[in-house]
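With one protein chain held back, the other chains of the complex are shown just where they sit.
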Amino acid sequence: MANTATNMRLKLPITCFILEIILIILFGVLVQYDNETDAKKWHGMTHGNHSDHQKDVEHKDYENDFYYRYPSFQDVHVMIFIGFGFLMTFLQRYGFGSVGFTFLIAALALQWATLMQGFFHGMHHGKIEIGVESMINADFCTGSVLISFGAVLGKTSPVQLLIMAVFEVTLFAVNEFILLSLLGTKDAGGSMTIHTFGAYFGLMVTRILYRPNLDKSKHRNSSVYHSDLFAMIGTLYLWMFWPSFNSAITAHGDDQHRTALNTYYSLAACTLATYGMSALTAHDGKLDMVHIQNAALAGGVAAGTAGEMMLTPFGSMIVGFLAGIISVLGFKYLSPILESKLKIQDTCGVHNLHGMPGVFGAIVGAVTASLATKDIYGEGMEDVFPLVYDEKVKRTAAYQGGIQAISLAVTLGIALVGGLIVGFILKLPIFGTPPDNLCFEDNIYWEVPGDEESHEGHLTTVRTEEIAMPEATEKLNS
Amino acid sequence: MANTATNMRLKLPITCFILEIILIILFGVLVQYDNETDAKKWHGMTHGNHSDHQKDVEHKDYENDFYYRYPSFQDVHVMIFIGFGFLMTFLQRYGFGSVGFTFLIAALALQWATLMQGFFHGMHHGKIEIGVESMINADFCTGSVLISFGAVLGKTSPVQLLIMAVFEVTLFAVNEFILLSLLGTKDAGGSMTIHTFGAYFGLMVTRILYRPNLDKSKHRNSSVYHSDLFAMIGTLYLWMFWPSFNSAITAHGDDQHRTALNTYYSLAACTLATYGMSALTAHDGKLDMVHIQNAALAGGVAAGTAGEMMLTPFGSMIVGFLAGIISVLGFKYLSPILESKLKIQDTCGVHNLHGMPGVFGAIVGAVTASLATKDIYGEGMEDVFPLVYDEKVKRTAAYQGGIQAISLAVTLGIALVGGLIVGFILKLPIFGTPPDNLCFEDNIYWEVPGDEESHEGHLTTVRTEEIAMPEATEKLNS
Partner (left out) sequence: MANTATNMRLKLPITCFILEIILIILFGVLVQYDNETDAKKWHGMTHGNHSDHQKDVEHKDYENDFYYRYPSFQDVHVMIFIGFGFLMTFLQRYGFGSVGFTFLIAALALQWATLMQGFFHGMHHGKIEIGVESMINADFCTGSVLISFGAVLGKTSPVQLLIMAVFEVTLFAVNEFILLSLLGTKDAGGSMTIHTFGAYFGLMVTRILYRPNLDKSKHRNSSVYHSDLFAMIGTLYLWMFWPSFNSAITAHGDDQHRTALNTYYSLAACTLATYGMSALTAHDGKLDMVHIQNAALAGGVAAGTAGEMMLTPFGSMIVGFLAGIISVLGFKYLSPILESKLKIQDTCGVHNLHGMPGVFGAIVGAVTASLATKDIYGEGMEDVFPLVYDEKVKRTAAYQGGIQAISLAVTLGIALVGGLIVGFILKLPIFGTPPDNLCFEDNIYWEVPGDEESHEGHLTTVRTEEIAMPEATEKLNS
């Protein structure tokens, strides 16, 4: 019955176990609690102990970073697992794969990201120190991998996805290091580091994995009524918690507060624009669930860089409004061209939700940074633009804006070159990728309950035959 | 194919774009960050700046209102978008409309509410200052609009809903201003301002929009197995986060703590009462999902006014228990009468979930307020009843109770008169309302995936014909 090439009986366990064992060993060697997580360090100096982690000043428990960031962390966590996972369940026969592979690759990516980000963002005496902020950053990096997953959704095996995650996390950490540590770029909500990077990386991967005969699975590349409702669960959780996403790692106090507020209004304006554009671009004025599920989120992506700045609610709403318009136009007019002309098969349309809005957000960030003045930010400048605030560095706001723009170019470059290389790696025939006529189909990698078959009638019959003898079916189709 | 009258190709984009552009302009002119959100203001006095926002005392970051209220805000946000949105997905063919129109009108209402509430609740030097508390208030006001949406669910076009939202938000802000600012009423969880107002406003609108021939869509005005499960997602999120809803804008410290606790026990008692009453009122002892989905929430509504007071867990449980009984009885016996005698077609039964429990909660609040003494509240009286605490004002607890009762009457009056006027506005023939035989049907305003049709057999065939020639079908039906 089963297709031997796509059989995961050994490939998946070997990949999972080897990766997890490597992770455990590296965590054992390299990782330790940070000062706010460790029992001894948080409780300050102990008799005869003179490590440099000792606290001379006593902490109050409410000053622990946990209370500043853990609620935001949990919101981000929901976005990663429920938000991304269910957003992709719109496909009629790929719900298990959407939610299940999100779960798998996110669980891997957050562990690997802890190591890679810790390695690049500052080892302490040869050790990576972790706490709630590193957990948020690990989830952020995972989000980037899931964006790329959206581009190749339904066309890859779980082993391919795990391999992709390992490479993408690594490159993500390199890019993030160049931007945040070397260039001093500001990108708290990740318009560049997360969205632009994840989208263009994934688009390049799907370009390399181009399938000329994907039409054979076309009948499954669409939604049914209830799958669209499941997808709306993903959409709404992403939409609701995006203020927490953008504000999760900004500075304490007004910065987190302002970022959440800017994102809230950007998303609201984006939603109105999305509904308007969706009706306007339909020949019969009917709303398209694809637009509602995706474009309404572009306001969160576009506020990812400038959200922590003094963008003002007014500015945030303009940004969200434009992002929604751009995104719907992309779904309607650009995606078909990308597929037919550039051979980019972008299952979830990540170019419209993360790609273009990410680039737009980066530009908004560059402009907003270049307009920063001491008169607007006061002493708050130190938190938002420390290098502009610091009188010794002598970085001007305009220079910061330039750095922001350069960072966008660097991100695009690393994403595209990285996606190119990783795409070719994923083409290796050993990873059990699905055949062209069995894309967007859970039945290859999942036990699908048989009762469902009676619901679908002859469609299922055809499918079972395809699985039984894919080569024969392929001949018939060609 | 498409019915031209309900075609949204131009109506919806024009409405969305005009409203959003007006909002953006007004935000640009009127809105600014508050002291806890603005980089300069939060970071205190700067050289040579003598605005009255300057802080002489330095803040600690953990004192920023963000940390007191943002977790509650996010819970409220989930209630608005997931809670209300999915609660209404119980209809078999209106899941897109339930979730999707909730999303649309909530995104509009929260922006408009920011302006209206800011306008009435105190401009600062001609500016509306916003932060996390105003975000919660905007979501609260949005909740009121969604309650009204529940009454007209399935019988209105998205343009009608947007128009209704604009007027309702405005009247909500007027009523809230009269109660909270002029009368000094206490209503933190909004038994009056949110639930009573939203329910009676919506009931009056649906009365004015009465459809004598709604029977033509009767076959769609019911649930299917999975739509009831989707609705339970909405129910449970409302139920779980109601403690956050009622406590979101109470005073810091014991007030938020006590309100959450009171609501928790009120809801638990309400749930037991609901299950008992549901089995008792069924001829065969089977539980009715309509009751579970709705009446179990009445305990949250009924604790909306008194939740912040020293209601005690004991009092909270009695309130919840009675609210559950009232609500099930309303669904079982009162709703049919309202429809047949008073011509009130209340799709979601908002009278039973928000109307009667809201009025009951207002009365509980009035009684609890009138029993307040210094001996019970101690110095905490200042937070709960500032006008009774203030020795200069000389308001007695009994007087406060009277004010609470008057506030209920004011709310009912503004809701009913407002609903009357707005109902007539919505009757204008230009808004693309659905015909009587196509109510509770997503296909009019949404692209519905075609695969679903094969699941439903002849029912869909009939529907497609209806859409193709509504006038002809109407003749056949009559």
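Should a chain be cited, it is by its letter among A and B, assigned in written order, with residues numbered from 1 in that chain.
The criterion applied here is as follows: contacts are C-beta pairs under 8 Å (C-beta built on N, C-alpha and C of every residue); 3 or more make two chains touch, one makes a residue touch a chain.
Note that the coordinates shown come from a computational prediction; the quantities given were computed from them, not determined experimentally.
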| item | value |
| --- | --- |
| Touch criterion as defined above, residue of B:120, B:239, B:360 or B:440 at the omitted chain | B:239 |
| Full-complex contact with the absent chain, from A:131, A:386 or A:402 | A:131 |
| Listed residues B:88, B:163, B:289 or B:348, member touching the removed chain | B:289 |
| Option from B:133, B:339 or B:383 whose C-beta touches the chain left out | B:383 |
| Positions on chain B contacted by the hidden chain, ascending | 62-63, 67-68, 71, 75, 92, 222-229, 232-233, 236-237, 239-241, 243-244, 252-258, 260-261, 264-265, 267-269, 271-273, 275-277, 279-280, 282-289, 292, 296, 310, 312-314, 317-318, 321, 374-384, 455, 457 |
| Interface with the undisplayed chain - residues on chain A | 1-2, 7-17, 19-20, 23-24, 27-28, 31-33, 36-44, 46, 49, 59, 61-62, 64-67, 70-71, 74, 77-78, 81-82, 85-86, 89, 95-96, 99-100, 103-104, 107-108, 110-111, 130-132, 135, 158, 226, 230, 233, 444-449, 451-452, 454-455 |
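Everything below uses one rule, namely that only the chains that are shown with their structure count from here on.
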| item | value |
| --- | --- |
| Between chain A and chain B, centroid-to-centroid distance (C-alpha), Å | 33 |
